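Mind having a look at this structure? Questions to follow.
Here is chain A:
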Amino acid sequence: MNSESLILFFIVAVVLVGGALIFSSLVPPKSFNPQKSEPYECGIPTQGKTWLQFNVGYYLFAILFLIFDVETVFLFPWAVIMKTGGIAAFVEIIIFFTILGLGLLYAWKKRALIWE
Partner candidate 1 sequence: MNNEQLKEKIQSIDSTINIVEGKQYLELNVVAENLSKTALMLKNNADLSFDYLICLTGNDLPDAYSVVYHLESTKHNHLVVLKVKADSRENPVLDTVSNIWITADFHEREVYDLIGITFTNHPDMRRIFLDEEDWIGYPLRKDYTDNNIITR
Partner candidate 2 sequence: MAFDIYDFTSFNQTIDKALYDNLPPILAMLTEMVIIGVVFLLFYALVGLFLVYAERKVCAFIQNRVGPNRVGPYGIFQTFADFIKLLMKELIPINKADKILFNLAPFIVIIASFMAIAAIPFGKGLHAIDLNVGIFYVMAVSSLGVVGILLAGWSSNNKYSLIGAMRSGAQIVSYELSVGLSMVTMVILAGSMQLSEIVEAQRNGWFIFTGHVPAFIAFVIFLIASTAETNRGPFDLAEAESELTAGFHTEYSGIKFAFFFLAEYMNMFIVASIAATIFWGGWMPLHIPGWEGFNIVMDYIPPFFWYMGKTLVVIFLMMWFKWTFPRLRIDQLLKLEWKYLLPINLFNIILMALIVLMGWHF
């Protein structure tokens, strides 16, 4: 099989979930109760809106992730030819890593790696 057939897997997965959902929404018995479709909050009616501006401390981590994830993508092609690339590839990657390592060190020292 060639890579176009990935679409097949996509379709099978969609059919699997969709079929089960349709089955499950038609066949099982239903009962109605106004409390049932309340969002669960330990049995207490929700106070205030759920979708507020939510303060999560991972903004910095997302930025760091972007940097390092792009780096990982760069690393893959290098990793493939490392065996044949010889000393030149090694030296180049050392330089690359030094820069990145300094970046990480900078973030570390700047206390960006602490979740607030």
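The set was built so that all candidates are chains of the complex that A comes from, given by their letters.
Some points to look at:
The definition used in the following text is that a residue touches a chain if its C-beta (ideal position, glycine included) is under 8 Å from a C-beta of that chain, and two chains touch if they have at least 3 such contacts; residues count from 1.
For clarity, every value in this text was computed on a predicted model and none was experimentally measured.
For chain A, the touching candidate in this complex, among 1 or 2, is 2.
Listing the residues of chain A that touch candidate 2 in their complex gives 1-3, 5-6, 8-14, 16-18, 20-21, 23-25, 27-31, 36-42, 46, 50-51, 54, 56-58, 61-62, 64-65, 68-69, 72, 75-76, 79-84, 86-87, 89-90, 93-94, 97, 100-101, 104, 107-108, 113-115.
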